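Take a look at the following structure, please.
For this depiction, one protein chain was excluded, whereas all remaining protein chains were kept in their positions.
Chain naming follows the written order as A and B, and within any one chain the residues start at number 1.
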Amino acid sequence: MEVPILKQGPVLIATFQAALSDADLNQLRSALVQQVVRFRSRGVIVDVTAMDVMDSFASRTLREIAHIIRLRGAETVIVGIQPEVAFAMVQLGLTLEGVATALDLEEGLAYLNQKFKTMK
Amino acid sequence: MAKRDESSELLRELVAHLRQNRTQLREEWVGSISETRLLTAMTKEEIFAEATSVYDSYVEALETETFEALQAYARNLSERIIPRGVETHEVVGIVLLLRDVLARSLFAKYQTDFKKLNRILDAYEPAANRIANTVAVGFVQERERVIRQQQEAIRELSTPVLQVRERLLILPIIGVIDPQRARQLTEQLLRGIRTNRAKVVVIDITGVAAMDVTVANHLVQTVEASRLLGATVIVTGLSPEIAQTLVTIGVDLGKMNTVGDLQGGIEQAERLLGYKVMALAEPN
Partner (left out) sequence: MSRVEIRVTISSDQDIVLARQKGRSLALELGFSSGDATLIATAISELARNIVSYAGSGQIALKDLQGSSRVGISVTASDNGPGIPNINQALRDGFSTSGSLGLGLPGVRRLMDEFEIDSKPGQGTKVVVKKWRP
């Protein structure tokens, strides 16, 4: 199952489906990095609203995506983590430290726009 | 063994008597219930209907000398009458009244044969007492269950997630926090963040009496989980003693954004949200 990536101005938006395998996640990571380079994007939003489980692998992949993209000079924000998923994540000790988070797509875009302003 | 057989034999005779005089004895019992002003929360018809069922279960318990059915009925009855405000003394009262009504009818039936009366009562009394006991215990257990349920409901209500401004929530925590309540708090807060689209949360723990390592870890987890939803948490009201304890037991306070008191916390929250609060005019 491939993760669709949408380009909206300087921002790329990747929307996760419910049941992603490790291979899907790895595929997403390389696709995102490639497209950030290709479109010279300044921000990436990863929307995980549909994800019902965020385990250590998914969490680590998200962190890696954010770090790699930062090395390309762009910002990543994770949006849409569900309350129950967040609760399970912190029990597991997965806190996505150093990665920006926002409530939903709208908030994620607002966060990035704010960032772009201060970066100028 | 012989004695037991005899007792069973007598109980059978007793049960036959109670079945034969069902209508009259039941009437007498209902009469004495209203005379003594028990079950005032119920209508006459309701009392009569319940009395009929209780009477029949009572006789059945005497006959079979098993109490499970009666126990189940007592619990079911309690479940129905507790919400109407029926008290323990009333339930015990009506069962004792029935015991007396039946005992009197035995006196009347066997008044000419004193020896037989004594033997009948020897068989009847222990069984009757056990019935009274079963019903009373059933009622009290049901009441305790209701109380536990209410306590849980109160607990849920006792920690309101308040929206003070758009996108700003306050969670005042008061009292003792156990792991179960801590989890409830976290779930409530996370749901609140989503439904109110909150960006900043002030958790005020001024009213928390004591904090051990488990509760402190829950607090840290709540802060982390809120951040995963995109909300910033400010903790206020952390006393120096509690702060000292937390540091000593190795809780990483660096992950927590703390401000001395609730007012300061709200002010910082407003700054984070971009609000600027000022007086409309200089006070005189």
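FYI, contacts are C-beta pairs under 8 Å (C-beta built on N, C-alpha and C of every residue); 3 or more make two chains touch, one makes a residue touch a chain.
Quick caveat: nothing in here was measured; it's all calculated off a predicted structure.
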item	value
Visible chains in contact with the missing one	A
Residue of A:L20, A:V33 or A:I69 in touch with the missing chain, whole complex considered	A:L20
Option from A:S30, A:Q91 or A:Q114 whose C-beta touches the chain left out	A:Q91
Selected from A:S41, A:S59, A:T76 or A:T101 as touching the chain missing from the view	A:S59
Touching residues (missing chain, whole complex) on chain A	19-23, 52-57, 59-60, 83-85, 87-89, 91-94
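The rule is short, and it goes like this: only the chains that are shown with their structure count from here on.
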item	value
Computed distance of Cα centres, chain B from chain A, in Å	46
Interfacial residue positions of chain B with respect to chain A in the complex	186-187, 190-191, 193-194, 197, 199, 221, 224-231
Interface residues, chain A side, partner chain B - complex	79, 81-84, 86-87, 89-91, 95-96, 101-103, 107
